[in-house]
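Some notes on the structure that comes next.
With one protein chain withheld, the remaining protein chains of the complex are depicted in position.
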Amino acid sequence: MIIAGRGLRVYFPVKGVRGASVRAVDDVDVEVKEGEIVGLVGESGSGKTTLGRALIRLIEPTAGEALFEIPDHELERYDEARERGDAETMKLISSKYSVLRLKGKALKEFRRKVGIVFQDPYSSLDPRMRIADIIAEPMIETGAYDRDKAMEKVVDLLEEVQLPSEFADRYPHELSGGQRQRVAIARGIATDPRFVVLDEPTSALDVSVQAEILELLRELRETHRMAMLFITHNISVVSYMADRIYVMYAGKLMEKGPKAEVIRKPAHPYTQALISAVPEVGRLMRRVVLKGDVPSLVSPPKGCRFHPRCPVAIATCGWTADEVAEALKRVLEARYPELSQRARLRPLGELELEVRGLSAPELKDVVERESEFNRALKSIQSVSEEGGRVMVRLTKHSEPRMVEVARGHLAACHLLSASS
Amino acid sequence: MAKGGLTSRILTPERKLSLQVFFSNKLAVVGLVIVLAYVADALIVQFAPWLIGLKYPFKVIPDYSNPVPQPPSWKHPFGTTYPGIDLLRAVVKAIRFDLGLSVVIVVPGALLGIVIGIVATYFGGWVDDVLMRLTDIFFSVPYLVLAIAIGYALGRNITSMVIALIIVWWPLYARYTRSVTLQVKELTFIEAARAAGASNYKIMFRHILPNALPPVLVQMSMDLGTIMLTISGLAFIGFLPVANIPELGYLSTLGLNYINTAPWAVIVPGVFIVIFAVAVYLLGMGLMDVINPRRRSSL
Partner (left out) sequence: MSAGREPIVTVRNLRLWYYTRRGVYKALNGVDLEVMRGEVLGVAGESGCGKSTLGLTIMGLLPRNAAIVDGEVLVDGFDVVKPLREYYKKSKRFRPDKNEDVLKRLHKEMMRIRGVKVTMVFQEPMTALNPVMPVGYQIAEVVLQHNMSLLAKRRLARARATKDDVKEALNFLRANDYAGLIEYVKAKGLEGLEDQMIAIWRRRDLHDLVKEIRVLSLCCDPVNPIAESGLRYTARTNKLPAAPVIRQLVRRELVKEGYRKAAEFLGLLGMPEPEKVVRMYPHELSGGMRQRVVIATAMINNPELVILDEPTSALDVTVQAGILELLGELKQQTNAAFIFISHDLSILYQVSDRVAIMYAGKVVEVGPRDAVFKEPKHPYTQMLMEAVPTLEPHELKGIKGEVPDLRNPPKGCMFHPRCPYAMPICREREPPMVDLGGGHRVSCWLYAGGDRK
């Protein structure tokens, strides 16, 4: 395994609010094999960009581990130790492969073996530096080559990314977006890294240019045997490039598996919604299922982070009394105005709700009728009259664990564990 | 692989555009001309005073035989001031003095401020807090009071004045550099440099500094005018005890007693201060147009 992230968390403190943090990446495992392209997909707020940077220590993870160039059997041992809670063994193994504690020369060595290509070709190149210097910088800074040798290599690299060698003396503003991105790629592979993170490398480019860049990346992977983490929000692009796909939502991993599996037989409701939302020439989209937006990362939804928007959520997905109260209130206002006038809802704690003004049978009736479309109501476990008021109790929720759907294809969804 | 001759390498399309933008601004050109004239004056007086017939380039020569200020005449095109100092010669010498002093103050002050500004902003956290609070402290000191204090401690001379003004001036540059650095710091190529393994020092001075410099340089050039006003002001109130120095503010004081009968004695040196300040301001505005990317491309 070229690189493996285990339990990675990246939390950013919120200014001015003590103890609150934006949980951009929350307990994510990811691994990239030698020479493979892993596609990391997600929308805004999913944490995919942060994860990519944390993996190569451009951002310091708040917790978790990143293991580089770790033999498969050692990784297995690490995972087993993690299951058991065996901190000793974990520490032993991570001390050999972890990148999080590298310093000085060892850190430079790591920087030589990994590369990154950024999204925006307009701001990722220093406007005051010549192209040759831009491309040579990683080679010189990591000590891979001295200045003269680096300049020689620059010529080779320009050729590899199909740019004329005259460009070496030019400045970024003289190049087009596609040309600049080629320079960024040349810089990313300059030190002949074993692992390259590509953060939306083609999102800022025209589609015809994108096609060329993607083709180039594929060729480079062939000739250099580089492993890549390809981060993008565009599922069609990831379908073209990746061997395996990881799907993230609100800082958590929802699904992972071989490309064809995830695209053709998505197991997670979020992945399904995501894929159905992709427009394609020749196919008109079906009715859109996803409402609402990406949740707050400061206080994310409990249980499964996707549950407030999930069209097939069930009782254990993470519903709280507040959410149920809100859902009830809305449905009463919209469809049962008479009841809505009478009802007084009060959440008591996370799983308990007090209702006054309605009788238990009335409430049960509403719940029965509306729970298909208001999934929050599915979490109601019991409705009972107690001393002049109706007490509603909710099912306990839990975070879904990654469940294997097929070989190498896993998803974190209660619907899947329920059936298995 | 040089294309074309040396001219087309130096005069790239971008540089041509810069010149075009600058020269289309008539006022800026005027400013440039005036500033260049002052610089020429300073250089000649410093290195080749004999070229313009100055025997004593570094001090003004009084003529006690004719101390009363005389109006402008053929012999004294700007007139004279008390005691018998030919204003034309005096102003020419004073320009070198004042300009030199301004540069000696602005450049070290700017350097100090820029370094502090970049370091503070780049590192953030407590480094930023400490350095910025330090900056704030110095920022709040009024230059006059400080100059007097230092003058009292170290004696009232040019060195004290220079020290005082540098101390008071650098916070401006720290602040200014800070705002530019904050913008540049967020640009992706900084992250790219870190990913390439560049050290913090490299990033600050090879990446951030060159990108932060242009607006700061513009500010520096405009400050030359402000500084000159300040120096003249200090000299005017008699900060410098030495007599017969070629300094525009000081020259103004010489004619003070005769201001009703010989106004030119006060006005002429003052005018030359103001001209410089205005010229350097116009030059600065012209330069700002050049470096502002949006103003460059539109018409």
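Order as written gives the chain letters A and B; numbering starts at 1 within each chain.
Heads up, the rule we're going with is that a contact is a pair of C-beta atoms (placed from the backbone, for glycine too) under 8 Å apart; a residue touches a chain by one contact, two chains touch by 3 or more.
On a predicted model such as this, the values are computed, not experimentally measured, just so you know.
Check the options A:75, A:290, A:312 or A:360 and report the residue that touches the missing chain.
Answer from the full complex: A:290 touches the omitted chain.
Which residue from A:34, A:206, A:219 or A:385 sits in contact with the chain not drawn here?
A:206
For the chain that's not shown, point to the residue among A:27, A:43 or A:169 touching it.
A:43
Could I get the residues of subunit B that touch the absent chain, sorted low to high?
13, 17, 20-21, 296-299
Provide the residue numbers of subunit A that touch the chain removed from this figure.
Answer for subunit A: residues 43-44, 176-178, 206-215, 233-237, 239-240, 263, 273-282, 284-285, 287-288, 290-291, 293-294, 333-338 touch the chain left out.
Keep in mind that, in the parts below, only the chains that are shown with their structure count from here on.
Go ahead and note the Å separation of the Cα centroids belonging to subunit A and subunit B.
53
Taking the touch rule as given, give the residues of subunit B at its contact with subunit A in the complex, in rising order.
Of all residues in subunit B, those touching subunit A are 1, 3, 14, 187-189, 191-199, 202, 207, 210-211.
Inside the complex, what are the residues of subunit A that reach subunit B?
53, 56, 58, 107-108, 111-112, 114-116, 118-120, 123-128, 137-138, 141-143, 165-166, 169, 171, 173-174, 184, 187
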